[in-house]
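With one protein chain removed, the remaining protein chains of the complex are shown where they sit.
Read from first to last, the chains carry the letters A and B; within each, the first residue is number 1.
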Amino acid sequence: MPLFTLKNMSKIIKELVIEQGTVLLNGETFFKGESTEIGPFLKSLYKHLELKYGKYFKMDLLSKLGFLGAEILIDGANEIVPETDEVALVFANASSSLNTDANYQESIADIPSPAVFVYTLPNIVIGEISIRHKFYGEHMFFIQTEYNKEELLKYTESLFAETNTKYAIVGWLEVDMNNEYNAQLMLCSK
Amino acid sequence: MIVFGANNIISPLGWTSEENFKNILEGKTGLTIQDDKELSDVAFPVAKIKEIDIQQHLEEYPDVVGYSKLEQLCILSLKQIIANVDVKNPKTGFVFSTTKGNVDLLKEEEPGNDVYLGNTAQSIANYFGFQNTPHVISNACISGLAAIVFAKRMISSGIYDQVVLLGADILSKFIVSGFQSFQSLSAEPCKPYDANRDGLSLGEAVGSIILYKKEGEDNSGEIEVVNGAISNDANHISGPSRTGEGLYRAIQQATRNNARIDVISSHGTATPYNDDMESHAISRSGLSDVPVSGLKGYFGHTLGAAGIIESIISTMALKENVVIATKGIQQQGVVQPITVANENIATSTRELLKLMSGFGGCNAAVYFKKHE
């Protein structure tokens, strides 16, 4: 049952899908990795984007996926400038940070790792993207049993209506306990 | 106008909002030293709900016994407030805020589907028969306050007329060991804003509130949720901004620069960096003289419940014209000038600013107003 009827106040500028070793940007193949397995695939995507960002290697898989997704959406979007509270980040997934939670749970028996523990929250990826681009704006991480785009867009529209938000990166960002991954992100404008 | 309706808190300080409020005014704390190997290898101060109390409350409701501890507490809390809510109405929303939900199940061989926060929310929603799919917010320590901001916006934009808000987190070795690995836990009950503070104390609690759109002329006694905002430090994923950047921006957005704030209900975790960060944000906002009331000395840090239960207690204090003492502080010692309330102050209060900050650099501020 659809939760919301969209008023289509917002415009979707770009759409990105990352799944099974492939990145689709606005429906066209942007990158295809040699491996579909999440670790090697994300590494090859990072290299393909020619990024130099030491912090990237410290991130958990969910943060890496969201970070790279945001890089692709922001690249070439000249209207997005750093040091701003006009860009909102609104994400959702089903597994929260369970992929990392399971790793952390294992480390408890030995010596708990603070570097793993910090990623046992789904919204850390929002922090990572915010640090990279100096985004001070509105943000929220929702948990949904399956991708409910309407919920996210409706909330984004309320941000456009009630806050400084002019642009938003919105969508689904999932890495499950079996290392299956799926990102469906949009860059929206007011 | 969007206002607070019926509400409930379950914590070591009581099973209703009123009982919690009364105990807090009397200066009681839920924090006790526990030597519980299920949670920690060493004894530590923590605000834990007594198992025997839960069992006693469950006697009345045998149909709740089969749920997980977290879900039991959530259902017991909602039962206290939901009698007059039309859960079948498509204009009734349900929002669940939590950081870790049933994460304690991860220690089992087969954790099952209850570790998924969406499933947890759905089973609670099903118990009460909510027609709409629940919204689940998991945004670190600001989750509860973020849920209030979300609900307020959903009502403002006409999606819902009323929203049932639920915030909950329970203690587990997962959470306790994580904060221990961060060396964030104090060996003594936490001392917010104190010169000798050395870390936070954890707690568990469940809180629930109804937020609804009120029409009509007579608003006397109502607590209005005027505005809220969320902002990021864009600085570090675990360390708070040294300048309070994100929280400062959240305060500016929430108050729209023109509020006359009478009292601040702060985050006040009692970690050295958090409390200093808040002092930056508060003084930068020109609020150095406004009394700051921090509630972690009563409840401990209750994670996803904190924003809900602290908002309930702070708005009750607003109604009673009292500023609640920040329990645990002896001598103030933060880097910027702020005015921490170190005893209960009877004074006329009308406008309240509630603050929260968390991992991921997130900050939230909500501006409440009492109508005379």
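Here, a contact is a pair of C-beta atoms (placed from the backbone, for glycine too) under 8 Å apart; a residue touches a chain by one contact, two chains touch by 3 or more.
The rule is short, and it goes like this: contacts and distances are computed from a predicted model.
Visitor: Given the options "NADH-quinone oxidoreductase subunit N", "Phosphopantetheine-binding protein", "L-lactate dehydrogenase complex protein LldE" or "Transport permease protein", say which is the protein name UniProt records for the missing chain.
Guide: "Phosphopantetheine-binding protein"
Visitor: For the chain that's not shown, point to the residue among B:Ser181, B:Ser283 or B:Asn342 touching it.
Guide: The missing chain is touched by B:Ser181.
Visitor: Check each of A:Ser44, A:Ser113 or A:Thr145 against the chain that is not shown and name the one that touches it.
Guide: Among A:Ser44, A:Ser113 or A:Thr145, only A:Ser113 touches the chain that is not shown.
Visitor: Can you list where subunit B touches the absent chain?
Guide: Residues in contact with the chain left out: 181-183, 236-239.
Visitor: Against the chain that's been left off, what residues of subunit A make contact? List them.
Guide: Residue positions of subunit A that touch the missing chain: 52, 54, 57-58, 110-115, 118.
FYI, only the chains that are shown with their structure count from here on.
Visitor: Could you put a whole-Å number on the gap between the CA centroids of subunit A and subunit B?
Guide: 26
Visitor: Which stretch or stretches of subunit B touch subunit A in the complex?
Guide: 99-101, 103, 106-107, 115-119, 121-122, 132-133, 135-140, 146, 150, 153-154, 156-157, 159, 173-174, 177-178, 180-182, 229-238, 245-246, 249, 253, 359-362
Visitor: Can you name the residues of subunit A that touch subunit B in the complex?
Guide: Of all residues in subunit A, those touching subunit B are 1, 3-4, 85, 89, 94-96, 98, 101-102, 104-105, 108, 111-114, 117-118, 120-124, 126-128, 130-131, 133-145, 148, 151, 154-155, 157-159, 161-164.
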